[in-house]
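Since the structure comes first, as structure tokens, the remarks are kept for the end.
For this depiction, one protein chain was excluded, whereas all remaining protein chains were kept in their positions.
Moving on to chain A:
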């Protein structure tokens, strides 16, 4: 019996691979399991390759998983295009379309002998039972129910609901395809049973959503009433959520003519006193940078979500990467700090988005939320979240006394000035991108410029003390360490548990606040560390470099960095930690002083 199963399925666009994954995770949730589903495509809309991974577990899930337990290939050409995204190992059961004509002993996977390989006449079974090959995905779900014990009832319930509008005939056809798949599995038992144990939380309320919808819902929860943006993969679903819901709260959404107008309208709405946001991906972040500079100098609250994909330029529009870190931290010209936050899962996207609004409002600043394609488009099952635990912060408004002689950019002890908005009697002022004195009047003075730069940067000092925006796990005194953020953090959380089981004394730091760099938090974390890895999906090791700009990392802390669309596996991180451990032992045996 298994507690955890990772499925990976690939086929051509139109094969229904992703909707099969959807059915599977929904069925898993209904049966009380935790689930995570990620999707990966070519950038074509129809045709081309399409894949998903679904991980199902009786325990909470930290990431989409490493090597596949079950691989499903509707054709090999498409399956192979996903390479490291769908890794097959010696413990994988491979199920593939018999109509490919490839023998079970000759499947085109190089250098690996799977646990078991089974050719199934999936298309033929679909055609025979449902009258159309389009039911192939339902046959696959039947196979999964039969072999792995997931979704025998719930899958068909979901399909029934989804297809109800299309008529009973289609539902019945799919039922036959599903039953055929299940019967095939029963008739051809696996060499070793891989049934998942049943969950004892069956029937508990579960939520299912992805990072983009979660981000938009969190924004509305935080009081955001305006969204300005422009369609761009993989962030568009955030705008779509707003167009579905924000009107209900007296808010508005503007699908603008371009990325610049999208953020421009959001800047305008914030100036008018409304919490507002925009969302984009790499190319849009580049276009929005001038407006981010404007919001910084005009000290206007604003949340900018950047759902990262492979860059530069169009790059890999449908694949995950973390290479916008520099662009986010150093977006726009001038001496300026713009806080950058990063969620690590669908679940914590809720909290981090709320934090982004709170920081934006409190500090009167644009805040960037660096999500990534994996988090934004992956679906997770979630336990209900108690929303009453979150505090919502509003920008500080001028009092009656402030308005007697109102100075919008007044120097204060904490460098934060009460902010008025149109409609407020006595609060008129000039907001501007040009340097200004306390009243808002333009100036060319170097003295004022230096003073205002000081105000606009020093106001962020308290943010660096926000230890709650960092997660430290493992032994606090460990000599070996990992640092990871965003979707990579989940992989490292699992690697940490595996490494600890294998006796490695290691700890993990996950920053939710990436910028400004909280030197104190890192220095405290690294105090015990001699060897470590900064694990990130960037080619240039941007995180490692950003940290080195701000602090003296221990010499033994190195980047483990790679380009996007090449996911990390927990097992390879554990292997890298073993190497660090050996190095550490060798350096001790050689009677060398431990490095500081």
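Criterion: contacts are C-beta pairs under 8 Å (C-beta built on N, C-alpha and C of every residue); 3 or more make two chains touch, one makes a residue touch a chain; residues count from 1.
Definition applied: contacts and distances are computed from a predicted model.
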Candidate names "ABC-type spermidine/putrescine transport system permease subunit II", "2-oxoacid:ferredoxin oxidoreductase subunit beta", "Response regulator" or "MoxR family ATPase"; UniProt protein name, chain not shown:
"2-oxoacid:ferredoxin oxidoreductase subunit beta"
Touch with the omitted chain, as defined above, among A:7, A:79 or A:226
A:226
Among A:37, A:232 or A:269, exactly one should touch the missing chain; which is it?
A:269
Touching the absent chain in the whole complex: find that residue among A:61, A:254 or A:307.
A:254
Using the document's contact rule, name the residues of chain A that touch the chain not shown here.
26, 29-30, 205-209, 213-214, 217, 220-221, 223, 225-226, 228, 245, 247-252, 254, 256-258, 260-274, 276, 290-291, 293-294, 298, 350, 382, 384-385, 387-388, 420-434, 440-442
